[in-house]
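For this view, one protein chain was removed and the others were kept in their places.
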Amino acid sequence: MNSSAVSTVIVGTLTDGATLSLIAAGFVVIYRATRVVTFAQGFFMVAGALIFVALDGIGALGLYGSLVIAAVLTGVISAIVFRGVLTRLIGVNHLVTTIATIGIATAGLAVCDIVQGDQTMILRNEPLGFRVIKIAGLPFTPIDIFTIGLAVVVFALLLLGIQRTPIGLRMRAVADRPTLAAYTGISTGRISALAWGLAGATAALAGAAYVLTDQPAPETVYALGLAAFPAILLGGFDSIVGAIVGSLILALIQNIAIYNFSGQWEDVASYGVLLIVLLLRPQGLFGSSEVTRL
Amino acid sequence: MNESVHQTARRWRDYLGPALLALAAIIVLAGGDAVYMYQLALVGIYAIAAVGQQWLIGRTGQASVGGAAFMGIGAFTATAVAGHAWGVFPLPILAAAVAGGVVGLLLGLTTVRLRGLYLLLSTLALEYIATFVMQEYEGQNGGEFINFPKIGAFTFGQGERYNLLLIVVLLIVVVVVQNLYRSATGRTWSAIRQNEEAAEVAGINVLGWKLIAFVGSSAITAVAGAMYAYQLQSVSYQTFSLDLAISILCMVYLGGQYRISGAILGAAVVTLLQFGLQQLDDTGSGGLSSWLTLNGPTLDTAIYGALLVLIMLFEREGIAQLLANLRDMVAAQVTRFRGESA
Partner (left out) sequence: MTPGATSGDGINVSGLSVTYRNGATGCHDVSFKVEPDEILAVLGRNGVGKTTLLRGIAGFRAVEGVHVHGQVALDGTQLSRNPGKASKAGVVFVPERDKVFPSLTVQEHFRLVNVRGRDAIEPFGFPPLSNRWTSRAGLLSGGERQMLALAMAWAQHPKLLLVDELSLGLAPVIVGQLLQKLREMAERSHMSVILVDQDAVAALRVADSLLVLDHGEVVWRGASRDTTAAELGTHYLGTGV
């Protein structure tokens, strides 16, 4: 590969990795707090993207305002979904809860499709422009920088929040030993709802980032949500750091595959990775051994 | 003579299967327009696929979204075989079954150590990899065509003839699977579903039986794919998407994951939802009608997605169980009535 190809792959890896890691982090937060393997992140991506585009269409909030509100609203939707459906399935086996998330995702995506109608999701104008910015000799577009920056900020907040705040401490306690947490007076229901809310918000941000980059149809956005699974598995279901690393590695493999072969190879490469991880090291790079007992 | 509720219910159930089959044959022979016949054909095709997938998912407890992949494998194999002069009916179908079985075996061997959700994820991988292979194949060979099956001069053409053939295939599949389930081997798969470790300890060769379930289930699903190819007369990798896989999963759970009738029921419900919405559309007026035309298929998806959630929440054994409860209630009433008038 020549150097311009290398640059393209690196930039692609960082940007795609950023988007994937937002989705994956949400999944991990949900898994740690409630032990649910959710297929619904894709749906929250789409919902968030739709809300973002709608808010942007109204124009009153500006780019960042629309982004934040879209994230918050999607987080609320996610928390409601959790309270409405998942709380009734506590203690039931994991497969059932996952199938329920598949049902939610299917129905939710269909509703988004209907709302969106025939069109792909297009922003009112191009808020970030297209000029190429060189950083360390690598060619970034403003959207690339935005996406990466977004991921960095989100992860900084997330990791700091979980490690340093009282509520983060309670989340870690619930993730570690949920029953003991309940006996210690922690409201596990509220913590779990918060976890789902956070996951919905990060998914929404990922969806919005995708809309900024492209003009996708809802299905395409949802497919990206599923594409995060290889990254999640690679990193380990219960590790946020794993989500970041797994996403970057997957994005790298995807970009190399696309460069060397063609767009069609992206999925095969990703799912090939998934299979290899499943067969060789199901707990992923950073997951705890508890994860294999699914 | 007074029968117990159980006996009454069971008698009804034994008559029910043949009765429904007769009903199905009558419906098909009664005829209808092309769209109607097509919808019935789809029900039949998906019913075969659902019965196949249910063997793996419901009876043996191995989660899978591989339904679409195996249908695709069956469809492409059948089309390829039928393209040759020696590929006369029923060879394409048999070839599809073999292809499906082989890939199913491979899947089983690769994922033998995986359980539950990990297995589900690996079938997700299968879906994408299979789609890729089909896409490449299609790219190399262009779109291939397959004609309706024929024996000698008799063609099972579009409409009644094809649908009757479909019923025959479905019948064969159901009879085979039902006999398997009712035998001791059927209980073996149930035992594996309930507790793999316990089954192992009890001396069951879990690996062997799981592989058989993988092979059989995949072969049947591939047969469904072959029949689908005949119906569409040409296949593309795009038909066998994750959407299809999830809708087959929904059929299995919606209908009832533990009963063959459940699989058929689920296939009917999911397929006919769309048809029903279309009927609504035709009789409706103006705004609603055009909205339904535009959004019918998606609304259908939203509905069965929601139904899946409801089933998981409230009746994990699906609609078939709800109907069975209804049947028991009615049987109880009838028995009481008979008892009172005796």
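As written, the chain order gives the labels A and B, with residue 1 at the start of each chain.
Please note the rule applied: a contact is a pair of C-beta atoms (placed from the backbone, for glycine too) under 8 Å apart; a residue touches a chain by one contact, two chains touch by 3 or more.
Since this is a predicted model, take the numbers as computed values, not measurements.
The chain that is not displayed touches the following shown chains in the complete assembly: A. From the set A:Ile10, A:Ala182, A:Leu252 or A:Ile276, the residue in touch with the chain omitted from the display is A:Ala182, counting the whole complex. From the set A:His94, A:Arg172 or A:Arg281, the residue in touch with the chain omitted from the display is A:Arg172, counting the whole complex.
Taking the complete complex into account, residues 90-92, 166, 169-170, 172-173, 176-177, 179-188 of chain A touch the chain not shown.
Methods note: only the chains that are shown with their structure count from here on.
If each chain is reduced to the centroid of its CA atoms, chain A and chain B end up 33 Å from each other.
On the chain A side of its complex with chain B, the touching residues are 37, 85, 88-89, 93-100, 102-111, 113-114, 117-118, 223, 226, 229, 233, 264-265, 267-268, 270-272, 274-275, 278-279, 282, 294.
Against chain A, in their complex, chain B makes its touches with residues 63, 110-111, 114-118, 120-122, 124-125, 128-129, 131-132, 135-136, 242, 246, 249-250, 253, 294-295, 298-299, 301-309, 312-313, 316.
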